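Let me begin by presenting the structure, written as structure tokens, before commenting on it.
Just one protein chain is left out here, and the rest sit where they should.
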Amino acid sequence: MASPCLPEELLIATLARLLEGCRTIAVGVSSPIPGSAALLAKEQSRTPVHVDVLESFGGNSFTEGSVELFDRAAQGRVDAFFLGGGQIDGAANINLVGVGDYPATKVRWPGSFGSAYLYFMVPRVILFREEHTRRVFVPNVDFISAPGVSGEEIYRPGGPHAMVTGLGRFSFDKARARFRLESVHPGYTLTDIAENTGFDFDHDDVPAETPEPDAATLAAIRGPVAEEIAKSYPKFAERVFPAA
Amino acid sequence: MASPCLPEELLIATLARLLEGCRTIAVGVSSPIPGSAALLAKEQSRTPVHVDVLESFGGNSFTEGSVELFDRAAQGRVDAFFLGGGQIDGAANINLVGVGDYPATKVRWPGSFGSAYLYFMVPRVILFREEHTRRVFVPNVDFISAPGVSGEEIYRPGGPHAMVTGLGRFSFDKARARFRLESVHPGYTLTDIAENTGFDFDHDDVPAETPEPDAATLAAIRGPVAEEIAKSYPKFAERVFPAA
Amino acid sequence: MTIEFCDSVEQLMAKVPDGAHLAFAKDLAGAPMAAVRALIRAGTKDLRIVTVPTSGWPVELLVGAGVVSSVETSGISLGEYGGAPRFNAAIKQGAISIKDATCPAIYAALQAGEKGIPFIPLRGVIGSDVQAYRDDWKVIDNPFAEGGGDPVLLLPAIRPEIAVFHARRADRNGNVYVGIQRELTVLAHAAQETLVTVEEIVDGDLMASEESAAAMLPGVYVSAVAEAPRGAWPLGFLDMYTEDEAHLAEYAALARSDEGFASYLLREVHVAGELESA
Partner (left out) sequence: MTIEFCDSVEQLMAKVPDGAHLAFAKDLAGAPMAAVRALIRAGTKDLRIVTVPTSGWPVELLVGAGVVSSVETSGISLGEYGGAPRFNAAIKQGAISIKDATCPAIYAALQAGEKGIPFIPLRGVIGSDVQAYRDDWKVIDNPFAEGGGDPVLLLPAIRPEIAVFHARRADRNGNVYVGIQRELTVLAHAAQETLVTVEEIVDGDLMASEESAAAMLPGVYVSAVAEAPRGAWPLGFLDMYTEDEAHLAEYAALARSDEGFASYLLREVHVAGELESA
């Protein structure tokens, strides 16, 4: 009998469902769960899906250095990408720079990387942050690494499509610049999410529960996906898929 | 005893003298005489000279396709380049496009290639055209592929430095936008040049004669230069340097 | 992202619709002559061509065959075989429209296409008739110049609908060896579709090692590939084969007249092609 679904596996399956229909998916550095989700989406798609895992030779198809990811996104050749944030607010603004008054932030994170660009260019950006606390989900981010929405005059083929956290899955309404809670992960409640979120969001009175992956999906995650992701993230694979 | 100096050898030696002090020289396609001159300048320089012969693998140091020549020129990494012209006028405007009313020119030449850029960027552009007739040296070119001079407001680190033809050698005064005949090749006269030039130019009453290459220079041309240029221009080398 | 492997060059070039905005690289980077002949046989019309940054034989043949409506180029030449007679005749007759450019402008505009930026500045060019006749180019004062002034040329990005080129080899993932002919890389990045003929399709992953990957165009940029041994003939191709001098010289002689060119086209494109693709 298969062992029960791990939290990581639930997240992988949930993210993979958000990638349905994508032909090309790019995954940033230090992203084992999004990476696994992209590989699962590829595994389960009936049509070919191209996945690039950045900074892993053999795991991607770049020959021009990492500028190629950005150019490829601008060419319309990247359908989906994942972004996170040290802070994320209710309008899907993300902050990868730091806490407090810029520039002498009292807490400094690495920096904005490509977010200020890819958030504009990639049609389906999926926000992913496991930690779901009021430290992360704030009323207003202290620094906008990349804005959630832009005025109509701004060229912006891309933007936030959905958000997955350790507690639930959200969709994002660009016109209203608001998240909507679509499902709560097994073991948590709407109250858990509301108490740990620093901004308002839409939701049903009784939100759906995030479905656990079915047996075939779990088998795919633990089989080919685990094997493939181990090439880029051996430590992650060892911890989550010890049997693989 | 060495055989007498050929016209091609005189031109090679004359052009090479104009390259003195250059550290980097690029030579365009279909340019065996300028190419030989660049190789001679390299051979005779006491400091290292880098020569790139375009479109000849092994004869150049480009790895980015031919865009690299233009970028390198813009970076200030090309000291000298050669240009020609189907027509050249007294203000050093050059025409590589055609004769007659543009665009339906009655005679069409290949096109402007990189001239409209390199003429602006390369500090020492040397105009070279063997045919010295009124067909080539016209009062005003029919199409300006690249202008000889630009207004002060135009960014232009480069421009025409000198011109060598089958009859003589000219310098160019950018401030006055005028050529000056510096020397007449052996066997020709000022009158020959004036009669075959469709524009006015400055000159001494009795212009100097272009000096023939000395024995050491001739030996260099017929030895290492002939051997090297044969790699890019075998037919030219066979015709001019049959002994090499 | 699905790469199609075509059984023939005919099938590859059937993907080019009438009126397509088609890009060719310079002849020395690999002229897709088999593809050009297939395109003429297909009867595709009104092609709008951009050359990166120059061309010769492909444009000469296509223009001669009457399937081209416009050419944007920095230079069209048959090299040692002189000017391009059919191209030049078409210019003289006003049969095609011409956009004269300069090599770095085409490269820069293509790089803008590659980067998805709407335009790109370029130094130089101002004051030439190349610039004067291009009403699709603009000159602005450099917004970063202190005290104003400093005019600089702006070029709109070029994103060709279809790029066509010939290359040494491809693997079964559509990865194409381009070596140092990196104009092909920029071209494929900027183009919406890229059709490639190759000398051979090989087994194994040409992107497998870092050293080999450096010479490759990744298959993600390639729409379709067809094997075309000696696909640059009658031109030479890199170090693989030399040009067919007798053939090219005969062309240059025949193409001086309409009749001569017509006979060449019939014999070398239509009749020979039917035999080829039979």
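For reference, chains read A, B and C in written order, and residue numbers begin at 1 within each chain.
Quick note on the criterion: a contact is a pair of C-beta atoms (placed from the backbone, for glycine too) under 8 Å apart; a residue touches a chain by one contact, two chains touch by 3 or more.
Since the structure is predicted, the reported quantities are computational estimates derived from the model, not experimental observations.
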The one of C:Lys26, C:Arg86, C:Lys99 or C:Arg123 in touch with the missing chain is C:Arg123
Selected from A:Gln44, A:Ser150, A:Ser171 or A:Thr189 as touching the chain missing from the view | A:Ser150
Against the chain that's been left off, what residues of subunit C make contact? List them.
-> 108, 111, 115-123, 138, 140, 142-145, 150, 152, 154, 156, 178-180, 182, 210-215, 238-239
For subunit A, which residues touch the unseen chain?
-> 29-30, 55, 57, 62-67, 70-71, 74, 96-98, 102-121, 143-147, 150-151, 153-156
For subunit B, residues in touch with the removed chain | 23-24, 47-50, 57-58, 61-64, 70-77, 121
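As a working rule, only the chains that are shown with their structure count from here on.
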Which chains make contact with subunit A and with subunit C at once?
-> none
If you average the Cα atoms of each chain, whose average lands nearest the overall Cα average?
-> C
Roughly how far is subunit A from subunit C, going centre to centre by Cα mean, in whole Å?
-> 40
Report, in whole Å, the distance between the mean C-alpha point of subunit B and the mean C-alpha point of subunit C.
-> 29
The distance between the C-alpha centres of subunit A and subunit B, rounded to whole Å, is 59
So subunit A residues touching two or more other chains come to none
Sites on subunit C at which at least two other chains make contact | 185
